[in-house]
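The complex is shown incomplete by one protein chain, all other protein chains being positioned as in the whole.
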Amino acid sequence: MIEKVGKSTLALSEGPTIQSYAAVGGKKEQEGPLGREFDFTDTDTTFGEKTWEKAESAIQKKAVTLALEKAKLDKKEVEYIFAGDLLNQCIASSFGLREFGIPLVGLYGACSTMAESLSLASIFIESGCAARCAAVASSHFCTAERQYRLPLAYGGQRTPTAQWTATGGGCVVVQKGGAGPRVRHITFGKIVDLGITDANNMGAAMAPAAADTLKNYFEDTGTTPGDYDLIATGDLGQVGSELLYELLGMDKIHLQPRHKDCGLLLFDRQTQDVHAGASGCGCSATVLCAHILRQMAAGKLRDILFMATGALLSPTSSAQGESIPGIAHLVHITAE
Amino acid sequence: MHISDMEYDKMVKKYSPNSPIFKNCLGAFFIGGAICTLGQGLINLYSYLGASKLDAATLTSVTLVFLSALLTGLGLYDDIAKVAGAGTLVPITGFANAVVSPALEFKAEGYVLGLGAKLFVISGPVIVYGACAAVLYGAIVFVMGLV
C-alpha cells in the first residue's frame, strides 16, 4: 500500500523488492575505482557501433539484457520498463529498448532519471499495476558533449568546476515480493533554481534542489542523516557536495558523515582528468547498480538513501541566458 | 533553507575553485609563442624559396591551417589545447580547429546537413563579424574621402 507521509514523501508499506540489477560502463569507468564492480565494461566507447548515439543505445540494451540474465528472467516477464537519458527526444532509450517488446514509459529527468525511473517502477509494483518492472538510465560522454557543448575534437579547456559525463548505464529490476533489498520511501523533488547560469558548474546548480528534497524527506519521515548507513547523491561533484553541506547546515542537518556523492565515487579525481567529478544519468545509475546494491547484497550497507540530482537545462535555454533549474528525487532502500 | 540568489551566488564562489590562471597563462604563452615561431620559420622558408612577402605570409597561413586540420583529425589538437588554452585558440590554427572539428563530428548526420552545414557552426561568426567590420571600415574610408 502507498501512503503519503508529510509534504511530499510516499511510504511503500510492503516495499517492492530489487530482484536484479546490472551496470555497464566505458573505458574511463573501467579504469576508475569501481571498475571491477561493473557487470560489463568496454574499452571501446563506441561499443562496436557507428555513432555515439547508437553506442549509448547499446549500453541501455546491454544493461537490461544483463539484469534479466542475472535473474534468469525472460523479457516477457517484465511488464513495464521506465527509462530515460539525456539526449533530445530520449533516443538512447527508445532505440536501445525497441527490440525488447516491453511497454515503455519514457522519462526525462536529466541526471535524476535513475531515481525517477526506479521510483515510478516501485510505485507501479506497490500499487498493484504490475508484478515486475525495470528501471533504466544511461549517458555517454560523447553524445552529451556533442549535444550540450562542443565537438570532441575541438580544443577547449575545461574549468575546475566542470564535470565529466559518465559513459554507462544501469538497469534495476523490481518485483512484488521475493528476496532482495526493498524500496521503502520515495520523495519526488520540486524544481529549485537559485539563478546559476554557468553550465560548467552543474553541481552548484543542483545542490539547492538536493538540499530541498533531503530536508523534506527528513521532515516527512522524522528521521535524521544518522539513521542511515549511506546517503548517496547523484552527481553533485566536489563543488555541489560542499554546497549541499552548507545549505543543509543552515537547517542544522549534518549530512557529511553519512554522505557520498556518486560523482566522486565513479572516478578518481587525482589520476583521472575529470575536474569536479562525474555527471550524467549514467553516473548515479552505474554507481547504484555496480556499487551500492552490491554492497547491500554483501551486507555492508543496510539502510540507504539514493538521491539522483538533475540539471534541467537545454542547449537552447543556456544560449538564451536562462538559469539552470535543478531537481532531485530520493529513494529509500533497506536490505531485507 | 531560506537563501536569496545573491547569497547563494556568494556561497558558490566560495566553493568553486578558480581556473589556475598562472599555469594556464604559461601554457598559452609557450605553446602560442611556439606556434607563432613555427609561423616565422615558415615565412622565412617560403621567402628563401623565392615567394614574395605577401605570398610567403599566405602560404604560411595555409600550412598552419593544414597542420592544425591534420592534428584535429588525429585527435591530438584537443590534447594540446588542454594545456595550451588560448595558446592553441588564438593563432590561425585555432580557427582551423574550429572549422575541422564540427565537420568531423557531424559527419554522422550526413555530408550536406551534417558535415557541410555544421562546418561553420563555431567559426562562422568569425567570418561574419570580421568581414562586416572590414566592410564598415571600407565604407567609412570611402565616405570620408580618405583615399
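Letters A and B mark the chains in the order given here, with residues in each chain numbered from 1 onward.
As a convention for this text, contacts are C-beta pairs under 8 Å (C-beta built on N, C-alpha and C of every residue); 3 or more make two chains touch, one makes a residue touch a chain.
As a convention for this text, contacts and distances are computed from a predicted model.
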Omitted chain per UniProt, picking from "Glyoxalase-like domain protein", "Helix-turn-helix transcriptional regulator", "Stage V sporulation protein AE" or "Cysteine ABC transporter permease", is "Stage V sporulation protein AE"
Sort through A:Thr17, A:Thr45 or A:Ser284 and give me the one touching the missing partner chain. A:Thr45
Residue list for chain B contacting the dropped chain reads 18-19, 21, 24-25, 27-44, 57-58, 60-62, 64-66, 69-70, 72-75, 78-79, 84-87, 89-92, 94-96, 98-100, 103-105, 107-108, 115, 119, 122-123, 125-127, 129-131, 133-135, 137-142, 147
In the full complex, which residues of chain A touch the absent chain? 26-28, 45-46, 52, 141-142, 145, 150-154, 156-157, 198, 273
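Convention: only the chains that are shown with their structure count from here on.
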Return the distance between the CA-based centres of chain A and chain B, expressed in whole Å. 37
What residues on chain B touch chain A, complex-wise? 1-3, 5, 8-9, 11-12, 15-20, 24, 72-73, 75, 77-78, 80-82, 84-85, 88-89, 94, 97-98, 100-102, 104-106, 108, 122
Which residues of chain A touch chain B in the complex? 50-53, 146, 150-161, 194-196, 201, 204, 208, 211-212, 215, 239, 242-243, 246-248, 250-251, 273
